[in-house]
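Removed from the display is one protein chain of the complex; every other protein chain stays in position.
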Amino acid sequence: MNAFLASNAELIITIVKIALLLFIVLTVNAYLTWFERKVVAHMQSRWGPHRVGPHGLLQPLADGVKFLFKEDPTPAGVDKFVYYLAPLLALALALTSISIIPFGPSPIRLFGHDIYLGIAPPDLNIGILALFAITALGVYGVALAGWSSNSKYPLLGGLRSSAQMISYELSLTMSVVGVLLIAGSFNLTDIINAQAKHPERGILGWNIFPQILGFICFFIAAVAETNRVPFDLPEAESELVAGFHTEYASFKFAMFFIAEYTSMITVSSLCAIMFFGGWLSPFPASWTVTHYLPSALLIPAGLWIIWDGIRYETIFGKIILPGVGTVLTIAGIALLMPNLLFVNEFIQAPFWLLSKIFVFLFVYVWMRGTLPRFRYDQLMAFGWKLLLPLSIANVIVTSFVILKWGAQ
Amino acid sequence: MTPQLLIFFVLAALAVLGAVSLIVQKHPIHSALSLIVVMVALAGLYLLMGAEFVAAVQIIVYGGAIMVLFVFVIMLLNAGIEEHTSLSKFAGPPGLLLVVALAGFLAATIARSTGTVQAAAQTGTMSSTKGISNMLFRDFVYPFELTSFLILVAIMGATVLAQREKS
Partner (left out) sequence: MVPTNYYVILSAVLFGLGVFGFVFKRNIITIFMSIELMLNAVNLAFVAFSQALGKLDGQVFVLFVIVVAAAEAAVGLGIIILIARNRQSLNVERVDLLKL
(Lines give C-alpha, C1' and ligand atoms only; values in the text may rest on other atoms or scores of the structure.)
Protein backbone atom coordinates (compact mmCIF):
# COMPACT_ATOMS: atom_id res chain seq x y z
CA MET A 1 0.00 0.00 0.00
CA ASN A 2 2.73 2.41 1.00
CA ALA A 3 4.76 1.53 -2.03
CA PHE A 4 1.74 2.18 -4.20
CA LEU A 5 1.24 5.55 -2.53
CA ALA A 6 4.87 6.48 -3.01
CA SER A 7 5.04 5.50 -6.66
CA ASN A 8 1.82 7.26 -7.61
CA ALA A 9 2.13 10.25 -5.33
CA GLU A 10 1.65 12.82 -8.10
CA LEU A 11 -1.48 11.10 -9.31
CA ILE A 12 -2.97 10.83 -5.84
CA ILE A 13 -2.16 14.44 -5.02
CA THR A 14 -3.87 15.54 -8.22
CA ILE A 15 -6.96 13.46 -7.49
CA VAL A 16 -7.20 14.86 -3.97
CA LYS A 17 -6.74 18.35 -5.33
CA ILE A 18 -9.50 17.78 -7.90
CA ALA A 19 -11.88 16.52 -5.22
CA LEU A 20 -11.05 19.44 -2.98
CA LEU A 21 -11.43 22.02 -5.72
CA LEU A 22 -14.70 20.43 -6.82
CA PHE A 23 -16.02 20.65 -3.28
CA ILE A 24 -14.92 24.26 -2.89
CA VAL A 25 -16.25 25.35 -6.26
CA LEU A 26 -19.62 23.72 -5.73
CA THR A 27 -19.96 25.25 -2.27
CA VAL A 28 -18.94 28.64 -3.56
CA ASN A 29 -21.46 28.23 -6.38
CA ALA A 30 -24.23 27.50 -3.93
CA TYR A 31 -23.40 30.54 -1.85
CA LEU A 32 -22.98 32.63 -4.97
CA THR A 33 -26.68 32.09 -5.68
CA TRP A 34 -27.43 33.21 -2.13
CA PHE A 35 -25.14 36.21 -2.53
CA GLU A 36 -26.72 37.14 -5.83
CA ARG A 37 -30.26 36.92 -4.53
CA LYS A 38 -29.36 38.87 -1.44
CA VAL A 39 -27.50 41.65 -3.27
CA VAL A 40 -30.10 42.03 -5.99
CA ALA A 41 -32.81 42.07 -3.34
CA HIS A 42 -31.10 44.82 -1.41
CA MET A 43 -30.62 46.79 -4.61
CA GLN A 44 -34.35 46.57 -5.12
CA SER A 45 -35.19 47.38 -1.47
CA ARG A 46 -36.21 43.83 -0.62
CA TRP A 47 -34.89 41.43 1.97
CA GLY A 48 -34.11 38.48 -0.28
CA PRO A 49 -34.00 35.00 1.23
CA HIS A 50 -34.19 35.19 5.01
CA ARG A 51 -36.43 32.35 6.14
CA VAL A 52 -34.18 29.32 5.86
CA GLY A 53 -31.46 29.66 8.45
CA PRO A 54 -30.07 32.93 9.78
CA HIS A 55 -30.05 35.55 7.00
CA GLY A 56 -31.24 32.80 4.64
CA LEU A 57 -27.83 31.20 4.79
CA LEU A 58 -29.26 27.70 4.49
CA GLN A 59 -31.27 28.64 1.39
CA PRO A 60 -28.67 27.11 -1.01
CA LEU A 61 -28.98 23.83 0.88
CA ALA A 62 -32.75 23.93 0.58
CA ASP A 63 -32.43 24.74 -3.14
CA GLY A 64 -30.04 21.85 -3.61
CA VAL A 65 -32.41 19.42 -1.89
CA LYS A 66 -35.24 20.73 -4.03
CA PHE A 67 -33.22 20.22 -7.21
CA LEU A 68 -32.38 16.67 -6.21
CA PHE A 69 -35.87 15.58 -5.27
CA LYS A 70 -37.94 17.23 -7.96
CA GLU A 71 -39.52 15.01 -10.55
CA ASP A 72 -37.37 14.82 -13.66
CA PRO A 73 -39.64 14.26 -16.65
CA THR A 74 -38.15 13.69 -20.08
CA PRO A 75 -40.28 15.45 -22.66
CA ALA A 76 -41.68 13.38 -25.50
CA GLY A 77 -39.85 13.54 -28.81
CA VAL A 78 -36.48 14.61 -27.46
CA ASP A 79 -33.28 13.19 -28.86
CA LYS A 80 -32.46 11.22 -25.71
CA PHE A 81 -28.71 10.91 -26.10
CA VAL A 82 -28.10 14.55 -26.91
CA TYR A 83 -30.69 15.65 -24.36
CA TYR A 84 -28.76 13.94 -21.58
CA LEU A 85 -25.36 14.84 -23.01
CA ALA A 86 -25.93 18.60 -23.12
CA PRO A 87 -26.08 19.40 -19.38
CA LEU A 88 -23.24 16.98 -18.69
CA LEU A 89 -21.13 18.67 -21.33
CA ALA A 90 -21.91 22.15 -20.02
CA LEU A 91 -21.06 21.23 -16.45
CA ALA A 92 -17.96 19.18 -17.26
CA LEU A 93 -16.44 21.90 -19.44
CA ALA A 94 -17.18 24.65 -16.95
CA LEU A 95 -15.57 22.67 -14.14
CA THR A 96 -12.59 21.70 -16.29
CA SER A 97 -11.84 25.28 -17.18
CA ILE A 98 -11.41 26.27 -13.54
CA SER A 99 -8.68 23.66 -13.11
CA ILE A 100 -6.33 25.75 -15.27
CA ILE A 101 -6.43 28.74 -12.91
CA PRO A 102 -3.42 28.97 -10.56
CA PHE A 103 -4.42 30.27 -7.13
CA GLY A 104 -1.03 31.02 -5.66
CA PRO A 105 2.65 31.28 -6.60
CA SER A 106 4.33 29.23 -3.89
CA PRO A 107 3.75 25.55 -3.25
CA ILE A 108 2.84 23.98 0.06
CA ARG A 109 5.46 21.52 1.21
CA LEU A 110 3.58 18.43 2.39
CA PHE A 111 4.73 14.79 2.70
CA GLY A 112 7.85 15.69 0.77
CA HIS A 113 5.99 17.00 -2.27
CA ASP A 114 5.55 20.54 -3.53
CA ILE A 115 1.82 21.02 -3.81
CA TYR A 116 0.82 23.99 -5.91
CA LEU A 117 -2.49 25.73 -5.46
CA GLY A 118 -4.37 24.87 -8.63
CA ILE A 119 -4.61 21.64 -10.54
CA ALA A 120 -2.78 22.38 -13.77
CA PRO A 121 1.01 22.35 -13.42
CA PRO A 122 2.33 25.90 -13.02
CA ASP A 123 4.52 25.55 -16.10
CA LEU A 124 1.60 24.83 -18.42
CA ASN A 125 2.81 26.64 -21.51
CA ILE A 126 -0.54 27.10 -23.18
CA GLY A 127 -2.50 28.11 -20.06
CA ILE A 128 -4.67 30.80 -21.53
CA LEU A 129 -5.07 28.98 -24.85
CA ALA A 130 -6.21 25.85 -23.04
CA LEU A 131 -8.75 27.94 -21.18
CA PHE A 132 -10.05 29.43 -24.40
CA ALA A 133 -10.18 25.98 -25.96
CA ILE A 134 -12.36 24.72 -23.13
CA THR A 135 -14.65 27.73 -23.14
CA ALA A 136 -14.88 27.44 -26.93
CA LEU A 137 -16.38 23.99 -26.50
CA GLY A 138 -18.79 25.33 -23.90
CA VAL A 139 -21.16 26.54 -26.58
CA TYR A 140 -22.13 22.96 -27.40
CA GLY A 141 -23.83 22.48 -24.06
CA VAL A 142 -26.20 25.31 -24.78
CA ALA A 143 -26.67 24.71 -28.50
CA LEU A 144 -27.30 20.98 -28.13
CA ALA A 145 -29.66 21.51 -25.21
CA GLY A 146 -31.66 23.87 -27.38
CA TRP A 147 -31.71 21.53 -30.32
CA SER A 148 -32.41 18.25 -28.56
CA SER A 149 -35.36 19.54 -26.55
CA ASN A 150 -37.52 19.36 -29.67
CA SER A 151 -39.39 22.50 -28.76
CA LYS A 152 -39.46 25.92 -30.32
CA TYR A 153 -38.32 28.18 -27.48
CA PRO A 154 -35.28 26.11 -26.59
CA LEU A 155 -34.36 25.91 -30.27
CA LEU A 156 -34.50 29.68 -30.60
CA GLY A 157 -32.52 30.08 -27.39
CA GLY A 158 -29.92 27.60 -28.60
CA LEU A 159 -29.60 29.33 -31.97
CA ARG A 160 -29.26 32.70 -30.33
CA SER A 161 -26.68 31.49 -27.93
CA SER A 162 -24.50 29.78 -30.49
CA ALA A 163 -24.53 32.88 -32.69
CA GLN A 164 -23.82 35.10 -29.71
CA MET A 165 -21.05 32.95 -28.34
CA ILE A 166 -19.24 32.61 -31.67
CA SER A 167 -19.45 36.36 -32.20
CA TYR A 168 -18.18 37.38 -28.79
CA GLU A 169 -15.49 34.74 -28.69
CA LEU A 170 -13.59 36.71 -31.34
CA SER A 171 -13.53 39.84 -29.20
CA LEU A 172 -12.71 37.78 -26.13
CA THR A 173 -9.65 36.30 -27.80
CA MET A 174 -8.50 39.51 -29.47
CA SER A 175 -8.80 41.58 -26.32
CA VAL A 176 -6.28 39.51 -24.37
CA VAL A 177 -3.67 39.64 -27.13
CA GLY A 178 -2.39 42.93 -25.74
CA VAL A 179 -1.75 41.29 -22.37
CA LEU A 180 -0.08 38.33 -24.04
CA LEU A 181 2.19 40.69 -26.00
CA ILE A 182 3.23 42.44 -22.81
CA ALA A 183 3.90 39.19 -20.96
CA GLY A 184 5.33 37.35 -23.96
CA SER A 185 3.78 34.13 -22.77
CA PHE A 186 0.57 32.13 -22.68
CA ASN A 187 1.33 30.88 -19.21
CA LEU A 188 -0.94 32.41 -16.57
CA THR A 189 1.80 32.43 -13.93
CA ASP A 190 4.13 34.23 -16.33
CA ILE A 191 1.42 36.75 -17.10
CA ILE A 192 1.09 37.57 -13.41
CA ASN A 193 4.85 37.71 -12.92
CA ALA A 194 5.16 40.09 -15.85
CA GLN A 195 3.01 42.50 -13.88
CA ALA A 196 5.39 42.25 -10.93
CA LYS A 197 8.47 43.45 -12.81
CA HIS A 198 8.55 46.58 -10.67
CA PRO A 199 7.49 45.52 -7.16
CA GLU A 200 7.88 49.05 -5.90
CA ARG A 201 5.11 50.28 -8.18
CA GLY A 202 2.43 48.01 -6.79
CA ILE A 203 -0.90 48.63 -8.46
CA LEU A 204 0.65 50.84 -11.15
CA GLY A 205 2.43 47.85 -12.65
CA TRP A 206 -0.76 45.97 -13.42
CA ASN A 207 -1.95 45.44 -16.95
CA ILE A 208 -5.15 47.36 -16.37
CA PHE A 209 -3.41 50.68 -16.97
CA PRO A 210 -1.82 50.06 -20.36
CA GLN A 211 -4.65 47.71 -21.32
CA ILE A 212 -7.75 49.51 -20.11
CA LEU A 213 -9.37 49.18 -23.54
CA GLY A 214 -8.49 45.52 -23.67
CA PHE A 215 -9.99 45.01 -20.23
CA ILE A 216 -13.26 46.70 -21.16
CA CYS A 217 -13.55 44.58 -24.32
CA PHE A 218 -12.59 41.45 -22.42
CA PHE A 219 -15.05 41.94 -19.62
CA ILE A 220 -17.97 42.74 -21.92
CA ALA A 221 -17.18 39.78 -24.16
CA ALA A 222 -16.75 37.54 -21.14
CA VAL A 223 -20.14 38.53 -19.75
CA ALA A 224 -21.62 37.70 -23.13
CA GLU A 225 -19.81 34.36 -23.18
CA THR A 226 -21.24 33.43 -19.81
CA ASN A 227 -24.75 34.40 -20.93
CA ARG A 228 -25.28 36.79 -18.06
CA VAL A 229 -27.30 40.00 -17.90
CA PRO A 230 -27.31 42.15 -20.02
CA PHE A 231 -26.43 39.46 -22.58
CA ASP A 232 -28.72 36.73 -21.30
CA LEU A 233 -30.71 36.49 -24.53
CA PRO A 234 -30.41 32.70 -24.74
CA GLU A 235 -32.54 32.49 -21.62
CA ALA A 236 -34.51 35.70 -21.89
CA GLU A 237 -37.50 34.74 -19.78
CA SER A 238 -39.84 37.39 -21.09
CA GLU A 239 -39.39 36.24 -24.70
CA LEU A 240 -38.27 32.62 -24.65
CA VAL A 241 -39.74 31.22 -21.41
CA ALA A 242 -36.33 30.06 -20.18
CA GLY A 243 -34.43 29.70 -23.42
CA PHE A 244 -32.34 26.63 -23.97
CA HIS A 245 -33.11 25.00 -20.62
CA THR A 246 -36.88 25.34 -20.80
CA GLU A 247 -37.36 21.59 -21.08
CA TYR A 248 -34.89 20.70 -18.37
CA ALA A 249 -36.02 20.07 -14.83
CA SER A 250 -34.58 18.95 -11.57
CA PHE A 251 -30.91 18.12 -11.47
CA LYS A 252 -30.30 18.56 -15.19
CA PHE A 253 -31.42 22.14 -14.80
CA ALA A 254 -29.19 22.46 -11.77
CA MET A 255 -26.26 21.32 -13.90
CA PHE A 256 -26.77 24.20 -16.32
CA PHE A 257 -27.11 26.48 -13.35
CA ILE A 258 -23.88 25.30 -11.76
CA ALA A 259 -22.11 25.52 -15.12
CA GLU A 260 -23.16 29.13 -15.51
CA TYR A 261 -21.97 30.11 -12.05
CA THR A 262 -18.73 28.20 -12.44
CA SER A 263 -17.94 29.99 -15.67
CA MET A 264 -18.64 33.26 -13.85
CA ILE A 265 -15.96 32.29 -11.35
CA THR A 266 -13.55 31.33 -14.14
CA VAL A 267 -14.08 34.60 -15.96
CA SER A 268 -13.64 36.60 -12.77
CA SER A 269 -10.39 34.81 -12.04
CA LEU A 270 -9.23 35.46 -15.58
CA CYS A 271 -10.01 39.16 -15.26
CA ALA A 272 -8.07 39.28 -12.01
CA ILE A 273 -5.13 37.37 -13.44
CA MET A 274 -4.87 39.01 -16.84
CA PHE A 275 -5.54 42.62 -15.94
CA PHE A 276 -5.46 43.08 -12.17
CA GLY A 277 -2.22 41.46 -11.21
CA GLY A 278 -3.61 38.12 -10.07
CA TRP A 279 -2.27 37.40 -6.63
CA LEU A 280 -0.11 40.54 -6.45
CA SER A 281 -0.83 43.03 -3.74
CA PRO A 282 -1.90 46.45 -5.00
CA PHE A 283 0.55 48.04 -2.58
CA PRO A 284 4.26 48.50 -3.22
CA ALA A 285 6.32 45.60 -1.94
CA SER A 286 8.01 47.77 0.70
CA TRP A 287 4.72 48.38 2.54
CA THR A 288 4.99 45.24 4.65
CA VAL A 289 2.35 46.55 7.03
CA THR A 290 -0.29 45.69 4.45
CA HIS A 291 0.47 42.04 5.09
CA TYR A 292 -1.76 42.32 8.15
CA LEU A 293 -4.72 43.26 5.99
CA PRO A 294 -6.32 39.77 6.12
CA SER A 295 -6.34 40.00 9.91
CA ALA A 296 -7.52 43.57 9.78
CA LEU A 297 -10.49 42.39 7.73
CA LEU A 298 -11.18 39.14 9.56
CA ILE A 299 -11.26 40.54 13.11
CA PRO A 300 -13.78 43.37 12.51
CA ALA A 301 -15.89 41.09 10.32
CA GLY A 302 -15.89 38.43 13.03
CA LEU A 303 -16.75 40.93 15.76
CA TRP A 304 -19.53 42.38 13.65
CA ILE A 305 -21.02 38.94 13.01
CA ILE A 306 -20.92 38.19 16.75
CA TRP A 307 -22.70 41.44 17.51
CA ASP A 308 -25.22 40.85 14.75
CA GLY A 309 -25.81 37.29 15.95
CA ILE A 310 -26.51 38.31 19.53
CA ARG A 311 -29.44 40.49 18.49
CA TYR A 312 -30.69 38.00 15.87
CA GLU A 313 -34.34 36.99 16.21
CA THR A 314 -34.18 33.19 16.10
CA ILE A 315 -32.45 30.96 18.63
CA PHE A 316 -30.67 29.15 15.80
CA GLY A 317 -29.21 32.41 14.55
CA LYS A 318 -28.26 33.42 18.09
CA ILE A 319 -26.15 30.25 18.32
CA ILE A 320 -24.74 29.92 14.80
CA LEU A 321 -23.81 33.50 13.95
CA PRO A 322 -21.74 34.27 17.09
CA GLY A 323 -20.05 30.89 16.59
CA VAL A 324 -19.01 31.79 13.05
CA GLY A 325 -17.96 35.24 14.22
CA THR A 326 -15.81 33.79 16.97
CA VAL A 327 -14.09 31.45 14.53
CA LEU A 328 -13.33 34.34 12.15
CA THR A 329 -12.05 36.55 14.97
CA ILE A 330 -9.82 33.81 16.32
CA ALA A 331 -8.49 33.13 12.82
CA GLY A 332 -7.74 36.82 12.41
CA ILE A 333 -5.95 37.00 15.74
CA ALA A 334 -4.06 33.79 15.07
CA LEU A 335 -2.62 35.24 11.88
CA LEU A 336 -1.05 38.01 13.97
CA MET A 337 0.82 35.51 16.16
CA PRO A 338 4.58 35.74 15.60
CA ASN A 339 5.04 32.00 15.21
CA LEU A 340 2.23 31.81 12.64
CA LEU A 341 3.60 34.63 10.51
CA PHE A 342 4.66 32.17 7.82
CA VAL A 343 0.99 31.26 7.40
CA ASN A 344 0.17 34.92 7.07
CA GLU A 345 2.85 35.32 4.40
CA PHE A 346 1.56 32.26 2.58
CA ILE A 347 -2.05 33.39 2.42
CA GLN A 348 -1.19 36.82 1.04
CA ALA A 349 -1.28 35.69 -2.59
CA PRO A 350 -4.50 33.65 -2.42
CA PHE A 351 -6.05 36.39 -0.30
CA TRP A 352 -5.52 39.03 -2.96
CA LEU A 353 -6.56 36.78 -5.82
CA LEU A 354 -9.74 35.71 -4.05
CA SER A 355 -10.59 39.29 -3.09
CA LYS A 356 -10.26 40.36 -6.69
CA ILE A 357 -12.38 37.43 -7.87
CA PHE A 358 -14.99 38.39 -5.30
CA VAL A 359 -15.06 41.98 -6.54
CA PHE A 360 -15.68 40.78 -10.10
CA LEU A 361 -18.42 38.44 -8.96
CA PHE A 362 -20.00 41.39 -7.22
CA VAL A 363 -19.80 43.38 -10.46
CA TYR A 364 -21.61 40.54 -12.21
CA VAL A 365 -24.42 40.69 -9.67
CA TRP A 366 -24.41 44.45 -9.72
CA MET A 367 -24.92 44.46 -13.48
CA ARG A 368 -27.78 42.02 -13.08
CA GLY A 369 -29.40 44.40 -10.67
CA THR A 370 -28.85 47.40 -12.92
CA LEU A 371 -28.84 46.79 -16.64
CA PRO A 372 -31.73 45.92 -18.95
CA ARG A 373 -31.35 43.21 -21.55
CA PHE A 374 -30.09 43.97 -25.04
CA ARG A 375 -32.29 43.49 -28.07
CA TYR A 376 -30.94 40.75 -30.29
CA ASP A 377 -29.93 42.92 -33.25
CA GLN A 378 -28.33 45.41 -30.86
CA LEU A 379 -26.36 42.58 -29.36
CA MET A 380 -25.02 41.42 -32.71
CA ALA A 381 -24.28 44.95 -33.94
CA PHE A 382 -22.51 45.76 -30.69
CA GLY A 383 -20.34 42.67 -30.87
CA TRP A 384 -19.33 42.93 -34.49
CA LYS A 385 -19.34 46.65 -35.17
CA LEU A 386 -17.98 48.05 -31.93
CA LEU A 387 -16.32 45.45 -29.72
CA LEU A 388 -14.36 43.58 -32.40
CA PRO A 389 -12.88 46.68 -34.09
CA LEU A 390 -12.01 48.14 -30.67
CA SER A 391 -10.20 45.03 -29.56
CA ILE A 392 -8.32 44.78 -32.87
CA ALA A 393 -7.35 48.45 -32.56
CA ASN A 394 -6.09 47.65 -29.08
CA VAL A 395 -3.91 44.87 -30.47
CA ILE A 396 -2.48 47.15 -33.16
CA VAL A 397 -1.73 50.02 -30.79
CA THR A 398 -0.20 47.70 -28.21
CA SER A 399 2.05 46.02 -30.72
CA PHE A 400 3.27 49.36 -32.07
CA VAL A 401 4.00 50.62 -28.58
CA ILE A 402 5.87 47.45 -27.69
CA LEU A 403 7.80 47.64 -30.95
CA LYS A 404 8.82 51.22 -30.23
CA TRP A 405 9.50 51.20 -26.49
CA GLY A 406 9.58 47.53 -25.56
CA ALA A 407 7.32 45.77 -23.09
CA GLN A 408 7.65 47.57 -19.76
CA MET B 1 3.56 -0.74 -22.66
CA THR B 2 4.58 2.78 -21.79
CA PRO B 3 1.93 5.21 -20.59
CA GLN B 4 2.40 7.24 -23.77
CA LEU B 5 1.65 4.24 -25.94
CA LEU B 6 -1.42 3.51 -23.84
CA ILE B 7 -2.66 7.09 -24.22
CA PHE B 8 -1.99 6.86 -27.94
CA PHE B 9 -4.07 3.72 -28.32
CA VAL B 10 -6.96 5.13 -26.28
CA LEU B 11 -7.00 8.36 -28.30
CA ALA B 12 -6.54 6.55 -31.60
CA ALA B 13 -9.42 4.20 -30.79
CA LEU B 14 -11.53 7.21 -29.88
CA ALA B 15 -10.66 8.93 -33.16
CA VAL B 16 -11.42 5.87 -35.29
CA LEU B 17 -14.65 5.19 -33.42
CA GLY B 18 -15.67 8.79 -33.92
CA ALA B 19 -14.90 8.60 -37.63
CA VAL B 20 -16.87 5.37 -38.02
CA SER B 21 -19.72 6.86 -36.06
CA LEU B 22 -19.65 9.91 -38.35
CA ILE B 23 -20.44 7.58 -41.25
CA VAL B 24 -22.86 5.26 -39.46
CA GLN B 25 -25.02 7.87 -37.77
CA LYS B 26 -28.18 8.83 -39.60
CA HIS B 27 -28.76 12.24 -38.13
CA PRO B 28 -26.40 15.09 -39.09
CA ILE B 29 -26.18 16.34 -35.48
CA HIS B 30 -24.96 12.94 -34.35
CA SER B 31 -22.44 12.94 -37.18
CA ALA B 32 -21.27 16.38 -36.13
CA LEU B 33 -20.86 15.23 -32.53
CA SER B 34 -18.83 12.25 -33.71
CA LEU B 35 -16.59 14.54 -35.72
CA ILE B 36 -16.07 16.70 -32.62
CA VAL B 37 -14.96 13.57 -30.77
CA VAL B 38 -12.43 12.88 -33.55
CA MET B 39 -11.13 16.43 -33.36
CA VAL B 40 -10.73 16.41 -29.59
CA ALA B 41 -8.97 13.05 -29.79
CA LEU B 42 -6.62 14.44 -32.43
CA ALA B 43 -5.93 17.45 -30.23
CA GLY B 44 -4.99 15.01 -27.49
CA LEU B 45 -2.62 13.27 -29.90
CA TYR B 46 -1.02 16.60 -30.78
CA LEU B 47 -0.49 17.25 -27.08
CA LEU B 48 1.08 13.82 -26.81
CA MET B 49 3.49 14.80 -29.58
CA GLY B 50 4.37 18.02 -27.80
CA ALA B 51 2.62 20.21 -30.36
CA GLU B 52 0.66 22.09 -27.72
CA PHE B 53 -0.02 25.20 -29.75
CA VAL B 54 -1.48 23.21 -32.63
CA ALA B 55 -3.55 21.23 -30.14
CA ALA B 56 -5.02 24.40 -28.68
CA VAL B 57 -5.66 25.89 -32.11
CA GLN B 58 -7.24 22.62 -33.23
CA ILE B 59 -9.81 22.79 -30.45
CA ILE B 60 -10.36 26.54 -30.61
CA VAL B 61 -10.79 26.76 -34.38
CA TYR B 62 -12.08 23.33 -35.34
CA GLY B 63 -14.01 22.52 -32.19
CA GLY B 64 -15.03 25.98 -31.16
CA ALA B 65 -15.71 27.67 -34.48
CA ILE B 66 -16.03 25.38 -37.49
CA MET B 67 -18.03 22.62 -35.84
CA VAL B 68 -20.19 25.14 -34.00
CA LEU B 69 -20.94 26.58 -37.41
CA PHE B 70 -21.94 23.13 -38.65
CA VAL B 71 -24.18 22.53 -35.65
CA PHE B 72 -25.61 25.99 -36.07
CA VAL B 73 -26.47 25.37 -39.72
CA ILE B 74 -27.99 21.99 -38.93
CA MET B 75 -30.16 23.62 -36.30
CA LEU B 76 -31.02 26.50 -38.60
CA LEU B 77 -32.08 24.26 -41.48
CA ASN B 78 -33.73 21.81 -39.10
CA ALA B 79 -32.03 19.02 -41.02
CA GLY B 80 -33.75 15.75 -40.34
CA ILE B 81 -32.68 12.14 -40.61
CA GLU B 82 -30.81 11.38 -43.80
CA GLU B 83 -33.19 10.02 -46.39
CA HIS B 84 -32.09 6.95 -48.22
CA THR B 85 -32.52 7.40 -51.90
CA SER B 86 -31.15 4.73 -54.17
CA LEU B 87 -27.55 5.51 -54.90
CA SER B 88 -26.94 6.81 -58.35
CA LYS B 89 -25.36 4.18 -60.53
CA PHE B 90 -22.03 5.86 -60.50
CA ALA B 91 -21.70 6.31 -56.73
CA GLY B 92 -21.78 2.68 -55.62
CA PRO B 93 -19.25 0.37 -57.26
CA PRO B 94 -16.77 2.97 -58.52
CA GLY B 95 -16.88 4.69 -55.15
CA LEU B 96 -16.12 1.48 -53.33
CA LEU B 97 -13.36 0.79 -55.83
CA LEU B 98 -11.90 4.20 -55.15
CA VAL B 99 -11.93 3.66 -51.40
CA VAL B 100 -10.35 0.22 -51.72
CA ALA B 101 -7.73 1.49 -54.14
CA LEU B 102 -6.87 4.37 -51.86
CA ALA B 103 -6.66 2.17 -48.79
CA GLY B 104 -4.49 -0.27 -50.70
CA PHE B 105 -2.21 2.47 -51.91
CA LEU B 106 -1.80 3.92 -48.43
CA ALA B 107 -1.24 0.49 -46.90
CA ALA B 108 1.36 -0.34 -49.55
CA THR B 109 3.18 2.90 -48.97
CA ILE B 110 3.24 2.45 -45.23
CA ALA B 111 4.29 -1.17 -45.54
CA ARG B 112 7.15 -0.20 -47.84
CA SER B 113 8.56 2.32 -45.41
CA THR B 114 11.22 0.39 -43.57
CA GLY B 115 11.28 0.54 -39.82
CA THR B 116 10.13 3.41 -37.72
CA VAL B 117 11.14 6.92 -38.56
CA GLN B 118 13.20 7.43 -35.47
CA ALA B 119 12.79 10.87 -34.10
CA ALA B 120 15.68 13.11 -34.97
CA ALA B 121 15.25 15.79 -32.35
CA GLN B 122 13.15 14.54 -29.52
CA THR B 123 15.40 16.04 -26.94
CA GLY B 124 13.34 18.19 -24.64
CA THR B 125 10.23 19.95 -25.78
CA MET B 126 10.70 22.02 -28.85
CA SER B 127 9.24 25.28 -27.61
CA SER B 128 6.59 24.99 -30.24
CA THR B 129 4.71 28.23 -29.72
CA LYS B 130 7.75 30.46 -30.07
CA GLY B 131 9.18 28.38 -32.91
CA ILE B 132 5.91 28.39 -34.81
CA SER B 133 5.50 32.14 -34.49
CA ASN B 134 9.06 32.68 -35.70
CA MET B 135 8.47 30.49 -38.74
CA LEU B 136 5.05 31.92 -39.42
CA PHE B 137 6.19 35.52 -39.43
CA ARG B 138 9.62 35.02 -41.03
CA ASP B 139 9.84 32.06 -43.38
CA PHE B 140 6.15 31.82 -44.20
CA VAL B 141 5.18 35.44 -44.04
CA TYR B 142 3.88 35.63 -47.64
CA PRO B 143 1.68 32.53 -47.39
CA PHE B 144 0.52 33.87 -44.05
CA GLU B 145 -0.52 37.17 -45.58
CA LEU B 146 -2.20 35.26 -48.40
CA THR B 147 -4.32 33.35 -45.90
CA SER B 148 -5.59 36.63 -44.49
CA PHE B 149 -6.62 37.54 -48.02
CA LEU B 150 -8.27 34.15 -48.35
CA ILE B 151 -10.26 34.74 -45.19
CA LEU B 152 -11.34 38.14 -46.43
CA VAL B 153 -12.59 36.57 -49.66
CA ALA B 154 -14.36 33.87 -47.67
CA ILE B 155 -16.10 36.44 -45.48
CA MET B 156 -17.26 38.35 -48.52
CA GLY B 157 -18.36 35.18 -50.25
CA ALA B 158 -20.32 33.97 -47.26
CA THR B 159 -21.99 37.34 -46.87
CA VAL B 160 -23.02 37.47 -50.50
CA LEU B 161 -24.27 33.89 -50.44
CA ALA B 162 -26.26 34.19 -47.26
CA GLN B 163 -27.94 37.42 -48.30
CA ARG B 164 -31.58 37.05 -49.22
CA GLU B 165 -32.26 38.36 -52.68
CA LYS B 166 -34.25 41.53 -52.61
CA SER B 167 -37.53 40.91 -54.34
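Here the chain labels run A and B in written order, and each chain numbers its own residues starting at 1.
The rule is short, and it goes like this: contacts are C-beta pairs under 8 Å (C-beta built on N, C-alpha and C of every residue); 3 or more make two chains touch, one makes a residue touch a chain.
Computed from a prediction, not measured in an experiment: that's the story for all the values here.
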Chains in view that touch the one left out, judged over the entire complex: B
Residue ranges of chain B at the interface with the undisplayed chain: 2, 4-5, 8, 12, 15-16, 19-20, 22-23, 28, 31-32, 35, 38-39, 42, 45-46, 48-51, 53-54, 57-58, 61-62, 65-66, 69-70, 73-74, 76-77, 79, 82-85, 87-88, 91, 95-96, 98-99, 102-103, 106-107, 110, 113, 116-122, 126, 128, 131-132, 135-136, 139-140, 143, 147, 150-151, 153-155, 157-158, 161-162
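Note that only the chains that are shown with their structure count from here on.
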Gap in Å, rounded to a whole number, between the CA centres of chain B and chain A: 32
In the complex with chain A, residue positions of chain B that touch it: 27, 29-30, 33, 36, 40, 43, 52-53, 55-57, 59-60, 63-65, 68-69, 71-72, 74-76, 127, 129
Contact set on chain A toward chain B in their complex: 79, 81-82, 85, 125-126, 129-130, 132-137, 139-140, 143-144, 146-148, 155, 158-159, 162-163, 165-166, 169, 173, 186
